[in-house]
Structures are given as structure tokens and as C-alpha cells.
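Every protein chain except one is present and positioned as in the full complex.
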Amino acid sequence: MSTTDPDLVSLRRELHRKPEPAWREFYTTARIVEELQSRLDLDELHVGPEALASDHRMGVPDEDALESWYEQARDHGADEDVLTDLEGGYTGAVAVLERGEGPTVGLRVDIDGLPQPESEDPDHLPVAEGFRSEHDEAMHACGHDAHATIGVGVLEAIADSDFQGTLKVFFQPAEEVVGGGKSMAKSDHIADVDYLLALHVGLDHPTGEIVAGIDGFLAVRHLEATFTGEPAHAGGHPEQGRNAVQAMATAVQNCYGIPRHSDGQTRINAGVVEGGTAANVIPEEARIVAEVRGETTELMEYMYEKAERVMRSAAEMHDCEVDLEIGADAPSATSDQELVDVVADVAGGVEGVEHVLERDQLGGSEDATFLMREVQQQGGLACYVGVGTDHPGGHHTSTFDVDEDSIGHGIETVAGAIERLGHSRP
Amino acid sequence: MSTTDPDLVSLRRELHRKPEPAWREFYTTARIVEELQSRLDLDELHVGPEALASDHRMGVPDEDALESWYEQARDHGADEDVLTDLEGGYTGAVAVLERGEGPTVGLRVDIDGLPQPESEDPDHLPVAEGFRSEHDEAMHACGHDAHATIGVGVLEAIADSDFQGTLKVFFQPAEEVVGGGKSMAKSDHIADVDYLLALHVGLDHPTGEIVAGIDGFLAVRHLEATFTGEPAHAGGHPEQGRNAVQAMATAVQNCYGIPRHSDGQTRINAGVVEGGTAANVIPEEARIVAEVRGETTELMEYMYEKAERVMRSAAEMHDCEVDLEIGADAPSATSDQELVDVVADVAGGVEGVEHVLERDQLGGSEDATFLMREVQQQGGLACYVGVGTDHPGGHHTSTFDVDEDSIGHGIETVAGAIERLGHSRP
Amino acid sequence: MSTTDPDLVSLRRELHRKPEPAWREFYTTARIVEELQSRLDLDELHVGPEALASDHRMGVPDEDALESWYEQARDHGADEDVLTDLEGGYTGAVAVLERGEGPTVGLRVDIDGLPQPESEDPDHLPVAEGFRSEHDEAMHACGHDAHATIGVGVLEAIADSDFQGTLKVFFQPAEEVVGGGKSMAKSDHIADVDYLLALHVGLDHPTGEIVAGIDGFLAVRHLEATFTGEPAHAGGHPEQGRNAVQAMATAVQNCYGIPRHSDGQTRINAGVVEGGTAANVIPEEARIVAEVRGETTELMEYMYEKAERVMRSAAEMHDCEVDLEIGADAPSATSDQELVDVVADVAGGVEGVEHVLERDQLGGSEDATFLMREVQQQGGLACYVGVGTDHPGGHHTSTFDVDEDSIGHGIETVAGAIERLGHSRP
Partner (left out) sequence: MSTTDPDLVSLRRELHRKPEPAWREFYTTARIVEELQSRLDLDELHVGPEALASDHRMGVPDEDALESWYEQARDHGADEDVLTDLEGGYTGAVAVLERGEGPTVGLRVDIDGLPQPESEDPDHLPVAEGFRSEHDEAMHACGHDAHATIGVGVLEAIADSDFQGTLKVFFQPAEEVVGGGKSMAKSDHIADVDYLLALHVGLDHPTGEIVAGIDGFLAVRHLEATFTGEPAHAGGHPEQGRNAVQAMATAVQNCYGIPRHSDGQTRINAGVVEGGTAANVIPEEARIVAEVRGETTELMEYMYEKAERVMRSAAEMHDCEVDLEIGADAPSATSDQELVDVVADVAGGVEGVEHVLERDQLGGSEDATFLMREVQQQGGLACYVGVGTDHPGGHHTSTFDVDEDSIGHGIETVAGAIERLGHSRP
């Protein structure tokens, strides 16, 4: 039996049943809004386009995809008024509690699911307990259902506390495509935030462990290269073709061969490739969907410039054109020691928390970094918190699940730190 | 105004309106059968599985594809009895006329369309005269509608002639995927054929030109390689992946680099490739759909063996598995001089034929070669005939069309040659 | 016991003992000049620079190499007067016999050896009979010792015949690097040639076989690409390098992947590569020595243009510069039927010749094509003759040798054809 508030466990399971990928969190946003309105007396609630700097959305899917998920959310009974606000893929919300004089504290939680099927194994808890994903091709495989729930829980906890100041909770869409962070960071809501917290469950830390200050976010950028050549009959006139697949294969090989950098870790991945139409036609078109990363934003830029050079030269080598589209990106970021200290100290006193770690490396990317850097650049402080949870399968695998006790640990740690920040600047 | 029999022009246009790709020629077969039965008193008519060696069908699409085209043929009003015979993609027919003592002469015509849309240009004759394809994703872009019509016309012409012997016309499905020739070549119907003719319209020869003896068929084989590795988070743990796209790219580069052969022309093409699921995941799976060709069957085999070695080593290099599936193939073949002489001689006397060429090179592949070689191996003779036709767009392009006069030229040339063969062995 | 004149056998063995590679045929030229002067009453004898269009020499080695072979020729006792003429690598000679009114007939024979050691196997005839190469790193492994000898023999035979006209024998240097043909073709001596013959022994034809009309010379061009990047410490700062070896490897892979051409055979080979200085330094420089070929000069040009594009793009891909040097080349050529007929007819009557073939394909390259095309372009006729010889090892291998009977066959066939040409134009 979980020590977490049963209502919040229910909410988490409901969200788990209806996972929605990036910019399609129609049902999810509507459900969060509904929950907040029924439980809390908020001072402000900004929904959809009101919560975002619309020009900065990245990685938005095409209209057909948006439309079909929108209709599905309606079929599931999502609130029509909220839905209307979200039309066109403007998902997410910002909830504000004002509690007198004091600093403005932000908490960012992400809410999107992943485009992958969930396990049907009877031993998989969501199957055993009946809250497996109802969507064939989507799953909460990274715990954002728990994150959204923690966001709600923290608002409730602070509402009931003697916190002095303002609390803003950012329910952010589209983290999985690093597409939503920037549009929240560039919205008006971040401008007065003095302290920003963000969090993630799991990351190979067990239930009962809290990490104060996760660093090592890799800066990331997505890019898509489309090579266009000339088709030709592969038997009759191979010399008349300009082979886009040869260009693509050369680019793939040489992208992975970009020199390592002595300043730190770098990454490149040609994650999706495709090309050609038939065995007997010299391929006219080919495509690479790739990403580059770096331990710093500069290292990511280094990789991007090299990758671009490779793509362009590979096209030229095979007499093809290449169209390069830059996709979403996210910078690196570092937690501030002052906040790390507060979080570590509070976490030590939370029931069920047996181990508090100071600082750990993520090794992946996260667009919470946009909000963290925005706050830091305007003179504020930021800290990313890890909330340990036993997870049977790895992140992004079909058997991922969250130990629901950790939802309570997350709420108490974060709410405790916020309360502390509300009393005296650290 | 075409000099070709208006009924046959009508038939050709009707077939043109309902193009059906490989193994889905349900309406086409039914329509041919109906036409033959209404016009002729055939001695035998073998339909669908009766016309084929079923084990030797190659490149058959999956059941869903078969089913949807089957239903469409029914919707178009195809004869239900014939349709029943064709169920499961056993399309095509063999029509037999017996006219006393004499040699058995075979004529092979192919009947399938291509999976590509037809031009909507108002200047495109099928648009202007209202017989453009009714199927969005299919078109007779290689003249097989004319070939089928010629098959019917030749049967009629011979029925009315004093030919002595037996005529078998093979209405062959699935030439475009070199998938149907072998199953007709391995059927019982070929066993007693003394002379085999096959034909093709166009091939850059203008109306009024006949080519007696097309050679230079490249032997061809299709293959599909599926590479399987291990996915991993591209930012967090790239070293835990086994990258199927790297294996694929290495294979593509090295396949194109297989040494040229001094014995003659060879070809390779990685015509379709794809791999990976998302930018941030090390690709677990990748696929190459390729073909190899050679001026002789041996040269094609040389290319195949090298390609197989490349695929396997590329997989091993990146610690992946590879599953290699051999697809359809077709051998090379050569026309026999004795038949070339007969065809050339007859063609010279056909009205409208202004130029007779002896021998030309195709440079592509054709599975009529299976039938030609089968007949030659059992001691018979074979000849492939080119029937010139002005075609505004190239073969396999959206504006391809046939000058209908050439249908008459084809019928008269082929029927004339068959008649000659029926009187005295050449 | 050979049926060939023993003096000529002696001459051939003497040349075999002193093989000299391209543009270093100092001893060889001097020895041929000496032989001609002692045996014949020539009308003209042009030696070294007098025999060549000096600007058109290709593939000339550096001065040190020329100098050391020059000194060696002097040490072997080559005639000092001739040597003086040859200084700087102007080797070869043109010998002229004038025999009254009549056509001018040219015969081209090549005289250079190869830079490779000869077998020491006691069963290798030159070892057994004591005429193995005295030069460690050179060998007559392609029969040019026999060719030079045939040139001398033909001059003698014609001197003793009733041939009417002018005979010019071109003792051409540097065929093995396709470096000498052009400079002879561009010399004044070719301008009045009406008929040109060239010949080669062996080519897998046995003793007793003559091929009238060898075709299928592949046009060829040499090229050398030097990639220059930037070195860097491979451990400390790999990102500061611009890796010339990566550029080179990419170029090699993509050069071999240049599309095959439907017009005929093409070739490419990255025959020599090198790069880098030490394991721990990012390579600053790399080099490819390559050649492209084609069944026609156009096909060779096609390959060259593609290769150039690959080299340039590969350099750009790795931020390197590339310096492309075009080396020697040779065109394709075809024998004229009129001369083929004459040669075939004469060969049929030569004692020891048991089989006369009309036309065969070489599949390699030869710079005799420069002379053939020059003559053909000025309205003359040309024919390349194959003189069968049993050769125990393949061409360019250490156990290659010539059956000396074939020297006689070559002389009689060629002299016979020349005599016939001197009587009446064919």
C-alpha cells in the first residue's frame, strides 16, 4: 500500500491510461486543469497558448496527427472548454498561487508520453492492476504521469502551508522531443521567477533516494537532412541517376566519424534513415533524422557544424541536393549550489527517504535547461532534483513503471524546499 | 484514326483504365478470359492456378494487398466464376488453339500494370480521350495493356488462318517484379512448345519499326537484407547500442563498390533503405531492398555472392545480425537466329512497318527469359520481338502511352511469323 | 630448337637480361641502335629527342631515377654517343627504310620492362638458360624484349624483300606507364604514315595463333590526389585536426562506388594509397594514386569526372584541401577491317601458324592507340596484331616468358602484310 495520497495515485493511474505524445497532450492538459480547479483556489491558471511563447514551439507534428489525437481526447470526454483553448497543439498550463510577500518560486513538471506500445506482460503492474495504456501506440514510459501528479500535489501542499511568496507550477508539454521547454522559458511567466526547481523520477536511483542537483545535461539539437538526386532505371541506365541513398550512406558513415573533442563528451546519432522507391530504380530521395549533443552548448555546436559539413559534402559527392532542417534543441545547464543545499537538507528529513545524494550526472538531454538558464540569466537560481523510484524496466522501455511511493517523496521534498525558500532567501 | 481493329483498341483502353500491379491482375485476367470466350472457340483455356506452377510464384504481395485489389475487381464487375479461380493471387491464363498436325508455337504476353499514378495532364492522350487509369496508385506505364491486346489479336488472326499446329498464348502476370515468368516456365504448358515468341512495345523504337531478336537481357535477382542490432539511448548510453543503420550504411557503400567484371556488364542497386525509430535512439533495425544484375546469369551470381558477403560482414562489423532474403530473379537469354530470320522476313511485309532491325540490346531485365530458356533447353527455339511505338513519355513515367497503330503491327508480325512456322520448320 | 633466326634469339635474350622501366631504356635503345646500324643500311635513324614530341612525354620519373639507370647503362657498356642523345630520359628510336614509290607503312613496337623482380625458380627458362634479368628490381614480364626484336627482324625482312614504299619502325619507350605513345604519335614521323601496324605477343593466345585485329582497348587516365589537412595530437586534441586519411578513405570508398555505365565497361582503381606520420598524430596528408578506364574515351572521361567530384567532396567533407594531378592517359582504338583482312590472309600462310583469329578484345589499355588514332584521323588505316606465344606465367608475373618461335611468326606475319601493302593498296 503506497504512502502517497490515494487521490494522487488515482490521478497518476488515470493519466497513465491515456498517454499522449508531444503537443498532443489534449486529454492530459484538460484533466490536469480539471483537477486543479476542483481541488484548489488558484490565483491564476494559464492554459495552452496563454502558457506558451507560441513562436518557440519546436517539433510540432503535422495537422493530421494533431487532429486525430484531439478527436480522441474529445471521445475520452475531455472538457470541451479547455479543448477549445488547446486547438492546434497548444498544450500545457501554468498554475499560480500567490501567498503574500516573498520570492517567486517556479516548479517545472513535464506531462507528455512516448510513441511506443506498453508491455502486455501480466506481471507488468499497470496490466495487473488495470491501468495499462489504452492507446496502442503510446505509453508513459518515462514517468511524466508521476511528474504531472507531483505538480498537482505540490500545489496542494503549498496551499496548505505557511509559505510566503508566489508559486508557479509549469505543466510543460513536449519534453520528449525537447520541443516545449523553450516556449515556456520564453513566455512571460518565467520573468519574475527567483528560484526554479525541476525534477525527474527514476534515472536508476531506487525508491528512497533523492538527488539534490542533477547536472551533466547534454546540449542537444535535432536535424533532418533530405537528399534529392535523380532517379534512373538501375538496369538500363544507372549512369543517368544521381543516387540519394549513396549520398545518405556516405553521410551516415562520416557523421559517426566526426572527431571526438577533448573538451568533453559529444554525441551524434542518425536515428532514422530512409530512401528510395523500388529495387530497380536508382534512389532519387533519401532522408536522415539525426541529433547531435555535447556536454556544453559549444560542444553541441561543434558537432552540428561538422555534421552539416558532412551532409553537404556527401550530397555534392553524389551530385545531389540536400535540404537541411534544424529541429528542436536544448542547452546544457548546471544546478546552483545554494539550492542544492536547501533541497539536500529538506530531503534528509522526509519520511521514507533513506539516502540523499548531492549532484549526479544525467548524461542525457532535457529541455528544463531552457527554463533553468532563463532564470539563471536573470539572476535567479535553479536546481534539478532526482526522485528515486524502483522501476522494473528501463526508461523508454515497455515495462517501465513507477513505484508510487516516490510520488509522495517528490511532493514532500519539493514542497519542503519551496516552503523553506518562502521564509528566507537561502 | 488507328489502323488497328477498333474492337481491340477498345479492349486496350478498357484494360488501360483498370491497371493492376503484379499478382493482382484480377479484373484484367477476368476481362481477357471473357474476351477470349466471346470471340473465339478455344480448345483449352487454363486460368489462374491451372496456368501456373504455383510453387514458383515470386514477389507475391501480402494478403491484405491481394484482398483489397480482389474486392476492387469484384466492384468493377469482374466475372465471379473467374474471380473464384484467381483467389489468393493466382492470376494469368493460357489459351490454346489446336489446328491439326504441326509444331507447337508459344506466344508470351505480360499483363500487369505498375504501382504509380498516371499523369493528369490534359495533353496526355488517355486523359484527353477519357481512358486514364481509374486507380489512383496504378498505371499501365509500360504498355502491357497493348501486350495483352496483341495476345488476343494473334489468337483471332491464327484462328482465321491456315496455320497447321498448336498455338498457346501465355497471358503472364507479374512481369514488373520478375515474379511471374518462372511459374509459367515451370508449368506443364511449356513442355511441348517448339517455338516461343515474346514481345514488347516501345523501348525507344518508333512506330513502324520492328526489332527481330532483342538480346542483352540482364539476369537479375532481388534481395532484402534486414539488419538487427540493439537499441540504446543515444545520449545516455551510445556504447550499449548495436547500430543497425551503421551496418546498413557500410553495406550500401561497399555493395556499390563491388568490383566490375571483365566478362560483361554488372549492376547493383540499393533501391530502398530504411532504419531506426527516433533521433535519440541508436537504431535497432535497418533494411536494404536491393537487386543485382549481370549480362549473363553467371555475372549476376557473381554480384549476388559479393553482395551477400558485404551484407554479412557489415552486420558483423557492427555486432548486428542480418537476415538475407532472396527475392525474385530472372536469367539472361538470347534470341535464336533462325527465328530472328523468320520474324525479320515477315515484318518486312507488314503494312505500316517501314524499318526492320535485326537484333538490339535491351539493357534491362525481363522474366520472359525463363520461358525462352526453358524452351531452348528442351531443344526448341525462342525469339524476343520489339514492336516500335511512338511513346510521348519514357517507360515507367506518368506520361507513357502507346501509339495504337503499333498494336496492329505487332499482331500482324507475330501472327505472320507463327503462320510461317506452322507451314514448315525454319 | 627455335625456328626463329638464332641471331634474333640472341638479341632478345640480351635485352631480357637488361630490362629497363619506362623512360629509362638507355641500354636498350643503345643496343637496338647498334644492332640496326650493324645489320642494315637504313635511310634514316632518329634517336631519343629526335624520335619524340618532347612536350608530350608522360609519366617521366624524377632525375635521380633517370640518372642512376643512365649510369648503369654506361656501366653495362652502352654506346656513349647514343647515350649522350638519350640524356634526360629521351629514349626510343624511329628507323626508316625507303624502297621507292609506294605507301608509307608504320610498325610500332614497345621496348620497356617492368619494375618487378624476375623469378629465381630453376625451372623458369631464363634461369635455366642463363638469361634472367641482371637487374634486381626490373624484368621483361610483358614480352617487350620480343617486340623490340620483332621490330629489328621486320626491318631486315623488308630490306630483303621487293616491298615498294617506305617502312618506319617506331621503337617506343614507356608503354607500361602509357607514357610514350603520345609523344611518338605527336612527332613528325607519324604524319605521312598510310598504314600502321602494332603488335603484342601472348595475351593468353598460344604459340601458333595469330589474332588479326585486337580491339577493346580501354581508354585510361592516371590521376593522383593529395589531401592536406592539419595535424593534431590524437590524444590531446583530436578536434583540432583536419584528418586527411579520413578524407582519403571516404574518397576510396566512393570512387569504387561510381555508377556503372550502360554504354560499356568502365574501371577505377585506387592502386596506391598512403597517409599519416605516426599513430598518435591526426594525419595531415594522404595520397591516392588511381586510374580510370573506359571502353571508349568518353566512358573514361565519365569516370574521371565522377572521380574528381568524389575526391573534391571528400576533401571538403573533412575540411582538407586536395591537389589533383592528371597523369598519363591513352584513348581507345579499333582496328580497321581492310588491314584485318590483309593480316589474316597473310598469317594463314605463315609456317607454324595453325590458327588465325579475326578480332579479339584486349580488356586492358595500350598507348599504341595514340598512334593508331593519329593515323586514322589523317585518313590512314591501323591494325593491332596479336602474336600467340605459350607463356608459362601470366603477363606481369615473375614467371612470364616468351616461346621464341613466336618471334619468327610475328616477323613473318607483319613483314608479309607490309610487303602486301607495298604492292597494292588493299
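In order of appearance the chains are A, B and C, and numbering begins at 1 in each one.
One rule holds in what follows: a residue touches a chain if its C-beta (ideal position, glycine included) is under 8 Å from a C-beta of that chain, and two chains touch if they have at least 3 such contacts.
Keep in mind that what you see is a predicted model, and the values were worked out from it rather than measured.
Q: Tell me which of C:I158, C:L196 or C:V252 is the one touching the absent chain.
A: In the full complex, the listed residue that touches the missing chain is C:V252.
Q: If I consider the whole complex, including the chain that's not displayed, which of A:G363, A:G388 or A:G410 touches that chain?
A: Going through A:G363, A:G388 or A:G410 one by one, A:G363 is the residue touching the chain not shown.
Q: Taking the entire complex into account, which one of B:M248, B:I282, B:M300 or B:V414 touches the absent chain?
A: Considering all chains, including the one not shown, the answer is B:I282.
Q: Touching the missing chain, which residues of subunit B?
A: Contact residues on subunit B toward the absent chain are 236-239, 241, 243, 246, 250, 253-254, 257, 259-263, 282, 302, 309-310, 312-314, 316-319.
Q: What is the set of subunit A residues that contact the non-displayed chain in the whole complex?
A: Listed in rising order, the touching residues are 253-254, 256-257, 259-260, 262, 265-267, 363.
Q: Could I get the residues of subunit C that touch the absent chain, sorted low to high?
A: With respect to the unshown chain, the touching residues of subunit C are 218, 220, 222, 233-238, 243, 245-246, 248-250, 252-253, 256, 267, 269-283, 286, 289-291, 293, 327, 362-365, 395-396.
Keep this in mind: only the chains that are shown with their structure count from here on.
Q: Using mean Cα positions as chain centres, tell me which chain lies farthest from subunit A.
A: Chain centre farthest from subunit A's centre: C.
Q: Quick check: how many Å separate the C-alpha centres of subunit A and subunit C?
A: 69
Q: Would you kindly tell me how far, in whole Å, the mean C-alpha position of subunit C lies from that of subunit B?
A: 48
Q: Provide the list of subunit C residues touching at least two other chains, using ranges where the numbers run on.
A: Counting only residues that touch two or more other chains, subunit C contributes 253-254, 257, 259-260, 262.
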